[in-house]
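So the structure is just underneath, and the comments pick up after that.
Here the complex is missing a single protein chain, while all its other protein chains stay put.
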Amino acid sequence: MIRAGLVIDELHGSLYRHLAVRADLEPGSQQLLVGGIGSGKTTELLLAESWLRSQEGAVSLYIDITAETDLSGFNEGALLAGFGRHLYRYVLSKFSADAGVQQTTVKETKQAIQEFCYGKTETEWVPYPDEPQDWEPEAEDFSDSDGYYRTREVPGKLKPPIPAIRRDLQSIGQTLSRLLALIREQKSDVVVIFDGLDRLLVPEKFVAAIYQDFRVLRGLKVSVLATAPISILYGAAQQISEQFERVHHIAPVPAAEPLLQTVLRRRCSDLSLLSEANVARLCTYSGGVLRDLITLSRDAGEEAYVAGANEVRDQDVEYSAKQLGTAYLRGLGPEQIAALWTLANTRSLNLKLPAVLELLVTRRVIEYSTTDFRVHPALMAVLPQQEEAKSQ
Amino acid sequence: MSTIESARGLALRLDQAVHRAAGEIVYDSVNSFFINLRAYLQVQDDTLGANNNLFAILRRIDDQSGLFLTNLGPAIDAGDTANHFHFPSGARLSFGVTLRRGHQCALVSYRFHYVHPGPEARFFRFDLNPQPHEDPLSEPRCHLHPGFDQVRLPIPALSPVEVLDRIFFVLDEGPRR
Partner (left out) sequence: MADFAQKPAYEIARRLEVRGQQSYSWFILIAPPGEGEAGVEPFAEELEAFLGREPRVLDITGFLVDDLRSKLQDPPDDPVILLGFNERSGEFWSSIDVNRSGLERSGGIIFWLSAKGVSELCTYAPNVRSFVGGSIFVVGREGSEMSPEERRGRLRDLAAYFRMNDDEVIRLAEARKLPAEPEFVEWLVLLGRGDLV
C-alpha cells in the first residue's frame, strides 16, 4: 500500500522519520510506539523501515513477531530467536558469495540459530545416586557402574508455549554478535523493528515477553523500534516506559482534520460514489481511528452495492456505523456502560479501575491526548441508557 | 416426398430422443439447484449492472408431494411487472421450473418467457412439457415459441441454465460491464 501511494506519510507528523533517525543515529537505543488498536502503528513502522532502507549504513529488519511465533504464553527468547533468524537470512544474502571468514561465520552460526529457534536433542550424562537402586538400568542405556546417558529434547524458542525451561540467552547473544560484526565491518548498523507486541494487552505480559531479550539487544548495540500496548502509559505500568529512550504515542487524527478526509479519498477508487457529506460523516464515526475509517467505508460501499445503489447513500453510512458501534458494544457490562456515560457527560475517566482501563485498551474509549478521552463515536451512537443496560 | 405421416414419424423419433435426454437432467438436491440458479442470475445481474432484487423476485414452493417449484416473475406474462427480471436493454424475463425430489432430483418441466424491448413486445418462450405429447409434430416435449403461442419448434433438451445462457448471451442485445 505504501508503494501504491495509498498511504499519507505525513498523517502523524513524520513520526516515522523521528523513529528512524534516532534508531539510526543512536545504536542500541530502544523506542516504543504506543497507540490504540487500528491507530496506524504498523504503517508508521513500515514507513520507518522504508526510510532506513534508503539510508546508507543502516540495515533494518522488520519482524511481525506474532506471525512467527505464539507470544501468548511465557516465552523469553522468542524475540531474540526471531531476530536471529532474520539477521541470519540477511547475512546469508549479503555474504554467501564471499570467501573466507564471512562464509565460515555464516556456516558456523547457522546451526546455533536453528537450534535456538527450533530446539535440539541433547545427550547428557546422569550419574547414579550413591544409594543402591531398586531398578535395573534400561537395556539401551549406555551405562556403566557410575551412571548412564540419556537424551533430552531442548525445545526451541519459536514453539508453542511450554512450562518454564532453562533460559540462557548468553550463548545466542555471542552467536548474534559474530553476525553483527560482519555487518559492522561494512560500516553499517542494525535496527530491528518488532511489530505485534502491542497485542500483549496486559503490561505484565508485554514485559515478560521483552525484558531479557531487549537487554541482550541493547548489549549488542542493536537499535530497537517496537510497538507496545497502550496500557503501559497508565497506572503502575508507566514505569515500564522509563526503560526506553523514547515512548512515542500515536494518537487518532481528529475527525475534523482535513488530512483524515484525504486518507479516505486516496483509498476510494471512484470518488463520485462518495459525497462530501458522507466523507465527513464516515470520518466522524471513525473517531479518527484509521482502521475503523477504512472498514466503515468498505462496509458502507458494500451495503450500497448489494442494495443495487449507484452511490453510497446516507443510510449505508448509518448502517456501517451501527454495525461497528454494535461490535464495540458487545461484551460491555453495566459498570462499563456507566463509566462511558460518565465520560460522555463529564469528560472524566478513572483509569485506575481495571474495567475502565479495559475500555481504553479495547478502543471503546479513544485517547486524543493524555488528558482528552472520548467515547468512540460509533459506540456512542448505539450506547444504551444505563437503566436499559441494567435490565439486559 | 414428405407427408404428414412421415413428418409425424420423424417428429416422434426426435421427441423420444429429447425425452430420454430430458430424463438425464438431474440435480443433487432441490436446494442446491435453487441456490446455484440464484447465484447464476446474481452474477448475470451484476455483470449487466441491472440491479434486480433477486432475493425478492426469485420464489419457491416445496410441495409435500415431492415437487419443487421455482418462479421468477408472474405465471402469465401479460405486461411488465416489478417481479420480472429486467435487462438494461429494456427486455424482461419470467420463468417457472419444476423439479421432483428424489435421490437425484429430476427435471419435470419449465417455461422461460423472454420479451424483447420495443412496442411489439416480441417474445421467445422456451418450454419443457412434463410429458411427451401424442402429437409431437405440433407439440414437441421441449420446444421454442418464436413469438407465436401456436407455433412450437422442437429444441434439444436444454437444462434451465442452458436456456438462460441463450437468453443472456444470445437473445439479449444489451451491453455488458
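The first chain written gets the first letter, and so on, giving A and B; residue counts start at 1 in each chain.
Methods note: a residue touches a chain if its C-beta (ideal position, glycine included) is under 8 Å from a C-beta of that chain, and two chains touch if they have at least 3 such contacts.
Quick caveat, the model's predicted, so the values are computed rather than measured.
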The listed residue (A:46, A:251, A:327 or A:353) that touches the chain absent from the view is A:327
Which of A:126, A:181, A:306 or A:344 touches the chain that is not shown?
-> A:306
Have a look at B:22, B:50, B:93 or B:108 and name the one touching the chain we're not showing.
-> B:108
In the full complex, which residues of chain A touch the absent chain?
-> 37-38, 64, 66-68, 70-72, 160, 196, 199-201, 291-292, 294-296, 298-299, 302, 305-306, 319-320, 322-331, 361-363, 382, 384, 388-389, 392
Over the whole complex, note the residues of chain B touching the chain we left out.
-> 31-32, 34-36, 38-39, 42-43, 55, 58-67, 69, 71, 74-76, 78, 96, 98, 100, 108-111, 127-131, 133, 139
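Quick note on the criterion: only the chains that are shown with their structure count from here on.
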Centroid distance [mean C-alpha coordinates] between chain B and chain A, Å | 57
